[in-house]
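Inspection log for the structure reproduced underneath, given as structure tokens.
With one protein chain removed, the remaining protein chains of the complex are shown where they sit.
Here is chain A:
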Amino acid sequence: MQPFTTHTGTAAPLRRSAVDTDQIIPAEYLKRITRTGFEDGLFVAWRTNEPDFVLNQPRYADASILVAGPDFGTGSSREHACWALLDGGFRVVISSRFADIFRNNSTKSGLLTVVLPQADVEALWQALEAEPVTPVTVDLQARTVSHGDTTVPFEVDEYTRWRLLEGLDDVGLTERHLDDVEAYESRRPAWLPRALPVPSA
């Protein structure tokens, strides 16, 4: 996973709530078996059908920060939604509330999800609509989002922050505790189900 420390870029105001993962990337784009190349599916229905869609506007074409309405990422567990955003050039999504699985996936794939109060999101939207080239800085070290003269703090748990700053992979971290896993396994009751061997019919 690519480490995340601080990022400065332009941002796109996505004034929609409950943006589900089927909008971020529809199911037909999930058939790929690689981990990259998902940008073609990113918001593809809105890009195709809605000329005014924010990412169709040239002034937001280079945005690397997405500022969305509440409940971003509801629906499916597809991590492809995070990959599509990363492949589409985004490093950060800001919203007042995320769906749990999407947020969890983001922390595994190096996409930073930042929760800000809706009032701060509104202020950002207004600033970006007035001045699309406004540079926005998201600093994970300092836990702040800055634009113009405004700096607002955000919360992120210390462990997730450390993992993102270091770009650490969870499997490697867990493997340090394999003795605990083995100890747990030795206590599991024998009657718990197993898929193998296959019982005879």
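Rule of thumb we're sticking to: contacts are C-beta pairs under 8 Å (C-beta built on N, C-alpha and C of every residue); 3 or more make two chains touch, one makes a residue touch a chain; residues count from 1.
Just so it is clear, contacts and distances are computed from a predicted model.
For the chain that does not appear here, its UniProt entry gives the protein name "3-isopropylmalate dehydratase large subunit", which is one of "Cbb3-type cytochrome c oxidase subunit", "Branched-chain amino acid ABC transporter permease", "NADH-quinone oxidoreductase subunit D" or "3-isopropylmalate dehydratase large subunit". Note on the undisplayed chain: of the listed residues A:D62, A:E131 or A:D170, the one touching it is A:D170.
Contact residues of chain A toward the unshown chain are 15-18, 20, 22-23, 26-28, 30-35, 45, 49, 69-71, 74-80, 82, 97-101, 104-105, 108-109, 118, 157-159, 170-171, 173-175, 177-178, 180-181, 183-185, 188-199, 201.
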